[in-house]
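Here the complex is missing a single protein chain, while all its other protein chains stay put.
Chain naming follows the written order as A and B, and within any one chain the residues start at number 1.
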């Protein structure tokens, strides 16, 4: 998966190499053709993209950044480009418990429910899988398509993001009506509005962008008003379906709406998937694949900097603080954030992880919830809640991830805003622990630096999905391999097909499956794909 | 704008446009001889009907002479169960009303009604009628409006309709009438073109189509003509289903009985049927590109007959109620009601 290794550097060498690619272990995986090796200063895979058990997370917050030793060039033929010291990828990391360490034995009586204490949680540490960078996966396009097409999907398991919420005028949280069935069932939308909303949704799905003509560049909000949608419904489309800012153009809005709507129904009545056991699984996934093809990982590597050939200005390899040098044959890939010396715009994305013992909205079953808060003059705030069903928490506990789409002010107000929406159901007392930190997002327009063969990736962005990472990986891959090799080649198609299709009318959760056993797990394959993505939807029992 | 109609894609510029008579005959004859294939062997439980499909189709194509009549008659005799008075689909299988009808149709077609023990057949059918007027298929008690149709069709072919209680039988059929004017297999069951054909066929044979008032008949005819799908031009059997050549028969025959066959686009349907022919092996399949079989071949040809796409010299006129060549029905002077 797309992983960013915090202190990793990735090289493609004839000999063992260090690797780190933000966007890819995918690139790793291809690079294994020539023994790509991957080195990280961490003890774990995945750097920024990792997941931790509870204790691991707390340890991480306490980690100090060790300054690196300076290394001198060994002769005139080389220069050294040191990595930044300290790296400063994560800043202002703070973790706060709102509960006590241990239960005082004396005060418990029969009637009192046992208080939740830090000890209790730490005992269940292993049942937590806490993401530093949580992401959702659109069911079509982007990473999911890549996983299916490359068969990497067979290493991972997903669940549907079963509940999509929005903030209503009346100060409550409600479900996002985006499918025909949602709109039909809604008691809050008038008949005429139902028709208008459906019309816009169907149009967005089926039209070609060219059909927009002059409307393409007008603000999306104006276009929606033109379709006679009232304020509430326009906001619904902008905030919760297209998920764009209020100044987005119609083209941007429609493209994103299409993505959302096309994704509904592929695996169930929701456009998003979430990996079982957290996003860290993704890194593991790709690492595993890379290893299968011969890639090597070197954890806890003491990286000092890069060696540059003086005459050609090409990056020739890396050097450790021990002065050991490793040569790169084709390329060195590293996270932009390492390089203070190649300075670029740095944004700060504020992130929070809350450990709670109550869902923000009660439900009879396990849910994975996504709520996007936004408004006319603000950029979006993503809120993801996962519970026991996702394999990320012990039973009875939840993780609430909050982060910004674009770097803005901090998130202080968000918790207040959320608590107003949840009312009595979810209060401050339900927030047991709170992690806040800033993540530096580096922006560069191109992947290459002024130094040849040194390719730079950037860290996770504030969007909800991985598109930018996938695109960067692809671009980078073709920069290294311009000989026509395919980026994550397709699995072969079977030779003969006999399809049993009885012309069953399928319901909205259309999956073209040939599964006749009612009890089996949903093995989904869309259209011509023959590879599978294992999903456990909430409807099927495996 | 709403959700798009469920349909199949047919590339009409590339499909078969001509009627492949010789190929169909070869296909049918070949099928009838293919005793060693799994398909043939494993469909023993309906073989009598299979033979009926085969022979009727050949007759419609003026090619009944290609079959070995003696062999078939011999086969039918072997399938007669003298204990019950009914016919089995295949020797060593139990008798059933469905295959009794097929056997009788064959014997009529091959002009060997002398071989039918009328009394025995009448008492077989009579004892299958239940108190509520319905018919069970065999002693094990399954009820279905298809069986009601089989019962009256059999009796009509041997001119003994009064064997059964027609009033009660009609009441049962009417109790299967649905909100959309259609009929299901039992009271309460959903409308389905096959069942509608059976029920309308029943009412036509007992000449009680007027039991359906005008508005119901119009509603039903509308429901039937809405079976035609816009893109492919084929007919489906009920809403939201894919088009299938066999519905070209059941829906079309139903419309013919109701006198509303003009309510569909005949040209488009013809094209769909022709496109479902297999230009390599002959025969028709359920829809273009699929595997052909005698069942769909008969109903495709019968459909074309009802549509009058070809002259009588090419495809004989077919009787819309009994699905047998019209000349045979005329010869027997069987009367039925067509609106």
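Throughout what follows, a contact is a pair of C-beta atoms (placed from the backbone, for glycine too) under 8 Å apart; a residue touches a chain by one contact, two chains touch by 3 or more.
Basically, contacts and distances are computed from a predicted model.
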| item | value |
| --- | --- |
| Omitted chain (choose from "Zinc finger protein 511", "Geranylgeranyl transferase type-2 subunit alpha", "3-ketoacyl-CoA synthase" or "Glycine cleavage system H protein") - UniProt protein name | "Geranylgeranyl transferase type-2 subunit alpha" |
| Residue among B:7, B:226 or B:326 touching the omitted chain | B:226 |
| Hidden partner interface residues of chain B, rising order | 1-3, 5, 36-47, 49-50, 53, 88, 92-94, 96, 138, 140-142, 144, 178-180, 184-186, 188-192, 215, 219, 221-223, 225-226, 228, 230, 233, 238-241, 244, 246, 260, 262-265, 268, 278, 285-286, 289-291, 293-296 |
| Absent chain, residues of chain A that touch it | 180-181, 183-185, 191-192, 194-196, 198-199, 496-505, 507-508, 516-518, 539 |
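Simple rule for what comes next: only the chains that are shown with their structure count from here on.
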| item | value |
| --- | --- |
| CA centroid of chain A to CA centroid of chain B, Å | 58 |
